[in-house]
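Up next, subunit A:
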Amino acid sequence: GSDSESGGGDGELRVAAIFSGPTTDADYNALGLQALQALEVGDTSYSESVPVPDIERVLQEYVADGYDVIWTHGSQFYEATAKIAAQNPDVYFIGEFDGQPEGQPENVWVIDRNFHTVFYPLGTLAAELSETGSIAYLGGLSLPFSYSEVHAVEQAIADSGKDVKVNPVWSGDFNDTVKAQQLTSQLLSNGNDVIITSLNLGVVGSFQAINETEVGKTWLTVKYTDKSQNGPDHYAATVKYDFEGPLAEVVDSIEAGETQGHYVIEFGRGASVALGDKVPDAARAAVEAAVEGISDGSITVELDQSEVE
Partner candidate 1 sequence: MTTAGAPPRLRMSGVEKTFGTVRALRSARLEVGAHEVHGLLGGNGAGKTTLMNILYGLYRADAGLIEIDGAQVSISSPRDAIAAGIGMVHQTFLQIESYTVTENIVLGASGLGRFRMDLSEARARIVELSERFGLAVDPDAVVEQLPVGVRQRVEILKALYQGSRILILDEPTTNLTPQEVDDLFASIRTMVDEGMSVILITHKIRETMGVCDRMTIMRDGQYVLDVDRADTSPEHLAATMVGEEVAVATEDADAGVLVAAGLVDDEVADQPERTVETRGGGLSARGLRIANDHGVAIFDDFDVEIAPGEILGIAGVAGNGQVELAEALSGVRPLVAGTVRLGEWELVGGDRQRPTSDWLSLGVSYVPEDRHRDGILPTRSITENLLLGSQRSSEVRSRGLIDWRRARRNAEEVIERFSVRASGPNALAGDLSGGNIQRVILARAFARKPRLLVLHNPTRGLDIRSTQFVYEQVHAAAASGCAVLLISEDLDEVITLSDRIVALYSGSSTGEWARGEADRYEIGRSMTGLVKNA
Partner candidate 2 sequence: MRDLAWLVLPYVASVLLAFVVGGLVILALGNDPVKAFESVLTTSFKTQFGFVETMHKWVTVVLCAYAFTIPLATGKFNIGAEGQLLMGATGAVAVGILLSDLPMIVLLPLVLVAGILAGAVWAGVSAFLLVRFGVNEILSTVLLNFVSFQAIDYVASHVWPDRGAGHPATIRVGEGALLPRIGDAPNLHAGVILTVLLAVALAIFMRSTATGFEMRAVGANLRASLVHGVRTSRLAGAGLVIGGALGGLAGAIEVAGVHGKMLEGMQSNFLILGIIVGLMARGNLVAVPFVAFGIAVLEVGASSMQRSAQVPVEVVLIIEAMILIFLLLSDVVRARFRGASA
């Protein structure tokens, strides 16, 4: 299956992508599809809603179908990607990971999502915005990358010198809007005034909850795509991701014969922080300074994946 039947001519790459959720999610998977479709290659194809237990099979099928480059969008797929890559040295793979994987095969590119670094400015922002001294981190599954996000936020708050406490909670599902709504209401009524979310679609529920509260007192931050229209009055910031640039760059490198590599997403390279209009200037300045500091290397965000609870 392909978007362009005529593709696959000489020198034209055939690229396949595998997504973990539906591409209609207006979030992580939609971003992926957008990046895939922006590629200027011979032929693209994708599978969506592929559960982790099925990933090896789908990878194998794409290999059998003769695709040149296969991209798995989501770090849960990395292990299988590396495994299949080792078995198929003639096919190129792009996997995603948080950090630097060990034993990366010759034919695998890694896109490092670098979440912890990107979350640091949110910690700075929260420290500035919080009046109650109590903020919350609302995640989906308690995975190592979400622990690293929490630690990065804590590091930023410590660096800011403010006395603010982070309360991490997990809804158990990145897309469960209902649980997110209920948890957010609870968090707010418990005095947390900034909610840093690390959810996919679930955040829509969080907006519903925060919209019930007083404007200017409570704030919400978002991951991946700009969802400010859900609650512009409480919207503080998005850490925006864009896979278009990184993917194109990686595919170009592969075409150029560079088959292995580690592409780190950074500010300006696939990631950015966008702030809401309502955010006060002081906070805005602090965030900009943090982004600046990370980019010029004066701030190093530690990758700490140890458990929080």
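Simple rule for what comes next: contacts are C-beta pairs under 8 Å (C-beta built on N, C-alpha and C of every residue); 3 or more make two chains touch, one makes a residue touch a chain; residues count from 1.
Quick note on selection: all candidates are chains of the complex that A comes from, given by their letters.
All figures in this text were calculated on a predicted structure; none of them were measured in a lab.
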Touching chain, any copy counted, for subunit A within the complex - options 1 or 2: 2
Taking the complex as given, what residues does subunit A use to touch candidate 2? 1-3, 16, 45, 47-54, 57-58, 60-62, 64-65, 74-79, 96-98, 101, 141-145, 172, 305, 307
